[in-house]
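What you see is the complex with one protein chain gone and the rest in place.
To keep things simple, chains are lettered A, B and C as they appear, and every chain counts its residues starting from 1.
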Amino acid sequence: MKRTSPFSWMTPVTTGLIGGVVALFLCLVGIVEASLGRYVITGIVTMGQVFVLAVYAIFAMQAAQKAAPGQDEKPAPFRTLASGAISGLMISVVLAIFVLLGQQIDLRAVFIHATPVLYDLLTFGLGVPQGIFVLLGFGILMGVLFGAMALLPSALRRSLGAGLIAVPLVAVIYSSLFSGRGLSAFQALAVFVVVGLALFLWGRYQQPVRARANALPARQQRSMRLGLWVVAILFVLALPALGTYPSEVLVITGIFVLMGLGLNIVVGYAGLLDLGYVAFFAIGAYVMAILTSPEITWFPFSGNFWIALPFAVLAATLAGVILGIPVLNMRGDYLAIVTLGFGEIIRLVALSDWLKPLIGGSNGITQIPKPVVFGFSFDNPQKLYYIVVIGCVIAAFIATRLKYSRLGRNWMAIREDEDVAQAMGIDLVRNKLMAFATGAALSGLAGALFATKLTSIYPHSFNLLVSINVLAVIIVGGLGSIPGVIIGAVALVGLPELLREFAEYRLLVYGAVLVFMMLKRPEGLLPEARRKLELHELSPDVAE
Amino acid sequence: MPPLLNARDVTKRFGGLTAVNKLNVEIEENAIHSIIGPNGAGKTTFFNCVTGFYRHEEGTVLFKGEPLDGMQPDRITREGIGRTYQNIRLFQNMTVIENVMVGYQSHLHSGWIGAVFHTRGQRDEEKRAVEEARKMLAFVGLAGRGDWMSKNLPYGDQRRLEIGRALATKPDLLLLDEPAAGMNPSETVDLMEFIKRLRSELGITVLLIEHHMQVVMSISDKVTVMDFGEKIAEGTPQEVQNNPMVIEAYLGKGATEYGTVGSH
Amino acid sequence: MLKNLRRRVSGTTIAMWIIGFILLVVVIVGVVRTLMIGKYTGADWTDLFVYGISQGSVYALIALGYTMVYGILRMINFAHGDIFMAGAFFGYFTAIVFEKNGFFDSPTVDGKLVLALVVVTLVAAAGAAGLAILLERIAYRPLRRAPRLVPLITAIGASFFLEYSFLGLFGSGIKGFPEIDALKGRVSIFGVEILKTQVVVIVASFVMLIALWLFVQRSKMGKAIQAVSEDKDAAALMGINVDRSIMITFLVGGALAGAAGVLYALLFRQVYFFMGFFPGLKAFTAAVLGGIGNIAGAMVGGLFLGIAESLFPNLVLDGLGIPAPYQLKDALAFLLLVLVLIFRPTGILGERLATKKA
Partner (left out) sequence: MKKSQYFVIAVLMIAAFVLAACPAATPAPTTSSGDTAATSGDTTTSSASGDTATSCECTDPKGCVTVGANDPVRVGWMMVVSGADATLGLDSKFGAEIAADDRGTIAGHAIELTGEDDLCSAEGGQTAAQKMSADNKLTAVIGTSCSSAARAAIPVMCGAGIPMISASNTAPDLTADDRPADYWCYMRTAHNDKVQGAAMAEYAYGAGFRKAATVHDGSLYADQLQQVFADKFKELGGEIVAQEAVGPQDTDMKPMLTRVAAAGPDFFYLPIFVAAGGQVVKQAKEVPGMENVQLAGADGIFTADFLRAAGDAAMGMNHSSPDFSLFGEGYPALLEKYKAKEPAAPLSAFHAHAYDAFNIIANGIEAVAQKCDDGSLVIGKQALRDAMISTKDYSGITGTLTCTATGDCADPKIAVYEVMDTNPDNWNPGANADSNPKKIWP
């Protein structure tokens, strides 16, 4: 965070200009206007305003921090505050220029969100001359305000910042999960205080608490750990109590965890970049559908979920082997594009008029039954959740066992250096095929669950995006790490589902988050222990 | 007794360049055999032909009387040929013991089922593998380092580990590509002793590429000299040292090129 | 003898060849049967071929960006298709200005039209190149030394970001690229009737490809790029500015994609936010097909893919009695890719990458 280069007054100006461009982008892309109706604090602050405020906050603080002297130097409050003010002003200047330009020419011919509503927002509803001055003044004010945060001691600053971030986040999750609206002013304040205080206390007492825990006798430590495990398991089992929609999100997340665990074996362990992972997912789903749907009349057999499940997994595994043989001799990115191709081939063939008489083409296969055990039907997401959890546990178990076996070591060796691995007597194709088939099996399992969850499947559900999502899940989570897969799925599948508020902008945010995450934490959220080591040594500049 | 390895007229070309030209080498069982020659003489290329990474266009390589030509490298390793690399190629992000266990893997048989269900056979096998690997680490002088990340080892130990990993494949013939490169004099002396122990204690035949003349001349039974892909001399160290063609090929070169790392 | 053979050739290799052989037989049976039915005239086949070339030349232009970036960074720049889309947008906004001022009205090709098209292309190329450089600077440069998959995910993220930014900024509707009267209809070349727009696209593509070829082979900067592709560290030691070389690579790749965007818009006259995704994917396929990292390979791969898509569904699937074969043209394209890679593992022309083996 410390900057050794001498301070320059140009720094806040450029920081502010960049901030201005970002603010302008948010306005023009429509996200500000679209979330004007979304209250963070009911009747007071909307999400749209929060977006603009956030830009001021982030860039003013950055500018102020850059101006703040190092720890050993004399504090320079004026310089810090002035930097904040300048950057805030610059953001306003950019927005003001935009508004003035908008008065002269019709920007809507190009930018569809350059609407009067937006101009109104930016001029505080005061119209052009007055509004512009207010906007500029507002910028300076915000700049000074957030610049002042740089003057606070770091622990306090962090708590304050966390509290401020927490309010909109909690508001969004809250309103999304429980279909409420924004928080009340009182709730917002409560969230702010609780989060800020909690973080502050954690920062203060983290060390002593931990030290005390470590000082406990080994036995007590063990029972403490056991207790934590029990709590965690109970927590996982209790989650569906949140309601059907959260359970629905959990089921989707679980299906991605399952796929992630499988793909992790292929990409994370064996280092084979597979971009067509959805193919096996599709095969699992289609086999499940064909074997259980009463709609399919050409197939002489129509069973229940449990009978069909092993066949779905088997079919996917078999497909993994058959598809694997021709492609596994290929190296690196050839493998990537060929597997991508396979994924598309499966989807297109399933969609085709050619197989339409058998598997429905664009009409898909409907009426897939839900799993039933002794008359108990898993007919809603709250119940289905448990089946998915069992699937994930089995998958995680298999993945862990394989990782610490001869096979796992061979895969790791192949990932590290294919040539040398071969020179150690490892049959590359055979070992890769094992990874591919295991991954395919888990994907097939996920597909079967997906089919029964949806009760109807369509080729469109098995597009490239699914493969990309799963890959992103395991990489954002931390390649090769099993807890990472879970965190990754929660972060990239679960949370976006919760943040449906942003509807049109979901993929925009998703993309931005992917880029941001990779830049800030290239090793993933919860990396495999050894990978973390490796990366930080390799490039100290990306480490925090 | 027929030679353990018998290379006949091996020729390897890269485009217009003939890297190895009609090379004939016979390696007797239990011998320490060195190949020397200036950089680019085709020594490592020859290694790659023997181990199956390159396919030679002409000639044949017989191992224990059977041809190896066209076999996949992993197959050749299982036939009993181990190797190390000129620029150390460890599995950097695996632990020391894991590296050795990968070398040992072709002597293990448990598969997917065993791994997932931890069958009795698999557990016994893993135990055996760890024991074997420990023994091997002790043999190469890395006892107690098993849990180090292999890239964190000092340079000399990385060389040892690489040899240990190759030994774990239980080869009859070990190909060492410049094992003394980058070592200081005392490490070099240790290495020479170590290579002799390979033969005396494990009964392994060693084929060595080396620039370090002291090593070559003091431990080799037989030396083959290559230049521009061809064999220009062969014989005992003394014979080779006195061969005028060898002197011509080496004069003014040998010492300066010592330690430079060439690649293909 | 048999024992030897078994030791030499692994079971999987044999299985691979068998799969390849079966696919090949299916393809050949399809072709023979289609030709025996004789539903299509020679002129039909020629037409299909020409359609393929024009589509393929656009693929080739996009593929070049992929292949150059891959060659220098070993990274699949997933966002490249969206750079192409951005180029089409920039071109579109410039083109409507010209259209309003009557540059496209003349019934024959005149100076005004040529000027307008050149300006449109240049604006699109410059805009796309700028975006590509920005992308490289913000999203890729900090990740140069990260593991291989990290930049891939970044690129995918950037791709989403660009697509949905354009959706937000410019709306979801399909923008109709102005129609140019002078380029309507067909012209006869060597006795083959070809659409005028196709002629423009094919000629422009080839001119750009040759210019790129000369740039890479002859210019100092091009040679520097080649050196960086071979070995970044060594190139840096030789005094080559690696960052600059990579930037120029993105600039050139982006400019070509931008130009391709205009040509595509000229050919198909539709500009919208999602237009880059599939052509991007196809172009990447083309790059691999031709041999990744290989500039000539990208051209050959692009043309091959274009022709395959246009010709093969009719030629292969029709004879096999598969209905609506053009629905499966992408599947067929990927199947061909697999076939080519089985028999030629490094693409049609072979890859041009510095292999860092022992």
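The working rule: contacts are C-beta pairs under 8 Å (C-beta built on N, C-alpha and C of every residue); 3 or more make two chains touch, one makes a residue touch a chain.
Just so you know, these numbers come straight off a predicted model, no measurement behind them.
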Shown chains touched by the chain that is not drawn here: A, C
Options A:L121, A:V195 or A:I359, residue touching the unrepresented chain: A:V195
Which residue of A:S8, A:Q130 or A:Q206 touches the chain not shown here: A:Q206
Identified contact with the non-displayed chain, of A:Q103, A:Q220, A:N363 or A:S377: A:N363
Residues of subunit A in contact with the chain not shown: 108-109, 112, 158, 162, 166, 169-170, 173-174, 176-180, 183-184, 187, 191, 194-195, 198-199, 202-203, 206, 242-245, 248-249, 252, 348, 351-353, 361-364, 366, 381, 450, 453-461, 497, 500, 503-504, 506-507, 544
Contact footprint on subunit C, counting only the chain that is left out: 39-40, 43-44, 47-48, 51-52, 55, 164, 167, 171-176, 179, 186, 193, 195, 264, 267-270, 272, 274, 277-278, 309-311, 313-314, 318, 323-327, 329-330
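FYI, only the chains that are shown with their structure count from here on.
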Distance between the centres, which are taken as Cα means, of subunit C and subunit B, whole angstrom: 45
Subunit A and subunit B, separation of their C-alpha mean positions in angstrom: 47
Shared interface positions of subunit B, touching two or more other chains: 53, 72, 85, 89
Multi-chain contact residues (two or more partners), subunit C: 10, 357-358
Touching residues (chain side subunit A, partner subunit B) in the complex: 397-398, 401-402, 405-410, 412-413, 416-417, 419-428, 434, 438, 530-531, 533-534
Subunit A - residues contacting subunit C, complex: 25, 28-31, 110-113, 267, 273, 322, 325-331, 333-334, 336-338, 340-342, 344-345, 348-349, 351-354, 419, 427, 429-430, 433, 464, 468, 471-472, 475-476, 479, 504-505, 507-508, 510-515, 517-519, 522, 535, 538-539, 541-542
Parts of subunit C lying in touch with subunit A, wherever the complex brings them together: 10, 12-13, 15-16, 19-20, 70, 74, 76, 93, 138-139, 142-143, 145-147, 149-154, 156-165, 167-171, 281, 284-285, 288, 292, 322-324, 327-328, 330-331, 333-335, 337-338, 341-342, 345-346, 357-358
